[in-house]
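Let's look at chain A:
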Amino acid sequence: MSEPLLEVDDLTVQYETDDGMLTATSNASFSISEGEFFGLAGESGSGKSTLAKAIIGGLDDNGQVSSGTITYRGEEIQDLSDKELSQRIRWKEISWIPQGAMSSLDPLQRVSEQALEIGNVHTDLPDEEIRDKLKETFDIVGLQESRIDDYPHQFSGGMQQRAIIALALFLEPELVIADEPTTALDVIMQDQIFTYLDRLKDELDISLLLITHDISVIFESCDSVAIMHASQIAERGTTDAVHANPRHPYAFMFKEAFPDIREPKRELEVIEGHPPELMGEVDFCSFADRCPWAAPECREGAPPTESVEDGDPSHVTACVRKEEAYEMYRSDASPIDDGSGAQSIAQMGEVD
Partner candidate 1 sequence: MDIAKKVSDNALVRAISDQSRVKNVGDNYIVRNLWGGIRSMVNDRMTAFYFGILVTILLMGVFGPMLAPYGVEEIHFDPQTGQMLRAEPPSLAHPLGTTFNGYDVLTRLLIGARPTVLTGIIGGGMILSIGTAIGVTAGYVGGRTETLLMRFTDFVYGVPLIPFGIVLITFLGVGFIPSIMVIGLILWRGAARVIRAQTLKVKQYPFVQVAKASGASTPHIIFKHILPNVAPMAVFFLSLGVGYAIMLQASLTFLGVADPFIPSWGVMIRNAFNSGYMSTAWWWSAPPGLLIAITVLATFMFGRGYEGGDSETANNAIAA
Partner candidate 2 sequence: MSANQPVLEIKNLKKYFEGNTDIVDMIMRREPSQIQAVDGVSMTLQENESVAVIGESGCGKSTLLRTLIGLHDISAGDIVYKGTPVSEFDKADWKEYRRNVQVIFQDPFNSLNPKMTVRESLAEPLDIHGIGNKEERVREVLEQVELQPAEKYLDRKPTNLSGGEKQRVSIGRALILDPDVILADEPVSMLDVSTQAAVLTKMKELINDFDVSMIYISHDLSTVSYIAETVKVMYLGRFVESARTKRLLEDPKHPYTEALVSAIPVPDPTYDRERTEMSGAPRDPIDIGEGCRFRDRCPEVIPPDDIEIDQQAYREIMSFREFLEREEVGLERIEKIVEVNERSALVDAVQREYFDHELTGKNESTLRSALTSLADGNEDLAIERLRERFESVCETTPPEVEAEPEWHVACHHHTEIDRTTVAGGGGTDATGDSGSDATGSVAHAEHQ
């Protein structure tokens, strides 16, 4: 992993609404290196999709980058016009896998027709070559090459999702942004798709920004992860570090809320409440209202992003009570009442 391919620095994105400026992401920073798979996790309403859309210039009309920068290969791209983004960045450099393939593919066009249009805009290749490229990617994502001329409705849901992944990949971009690529799919289909995505890492040397509410797939497929809560990045680091030593209360509670089939009877963590809608500047910890360990200072300013002392320099968290809260969480017996839960905490202790 060499120099960063994409750097998001102190990014704030806001939407103009009737009630004022709605803050969707607040001072978010992270970077993705070449060849890196980066996961952005959070509940609905955390701002993760907004963040991703800001990168590719896909914000709705009432949304705007209020402050901060998005740097792609050393060039700031947050202020590029729609036209410039289309000519230089989109699909050549950064492509997009939308959430709902079924609704994102044009039902009146064959998949190959859509690919040809994209290919003709972004490359000088003859049509035959574009078709060949699409066939190759169809093969990679496990679809029969012969089906590139099908209409979207001729595919099943899982196949449509693969087709749209193929469309994201066939011009060989550097970075692919995948927004909940498997949410609508069954587990088996999800697993197949991630099998293919994992294969890409080896075969195409591509970077991936994966946005999902499901932290398990991030832990399985990504190198690094950022956990977002209501516009703020709560914790960020390599997946190993964040899994082993989460310090932000939202990070460790979120993680423990996921069922793990290895421990079917483990009590699951419950996080009360839901992410707040934030208007204007977010100068406090957005998790404070839901956090069992919130202190007055959590509401007095946005918590600074600081390193977690675990030997991983990239592992940072934004919590003023990070060590205290984690200590209390560990000593608090309530969420850990059977052996399996304790065991997983014990594992964390070992890495610590």
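We adopt the following convention: contacts are C-beta pairs under 8 Å (C-beta built on N, C-alpha and C of every residue); 3 or more make two chains touch, one makes a residue touch a chain; residues count from 1.
The candidate set was assembled so that all candidates are chains of the complex that A comes from, given by their letters.
Bear in mind that the values here come from a model prediction, so they are computed numbers and not experimental data.
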Between 1 or 2, which touches chain A here in the complex?
2
In their complex, what parts of chain A are in touch with candidate 2?
43-44, 142, 145-146, 156-159, 186-192, 194-195, 213-217, 219-220, 239-240, 243, 253-255, 257-262, 264-265, 267-272, 274
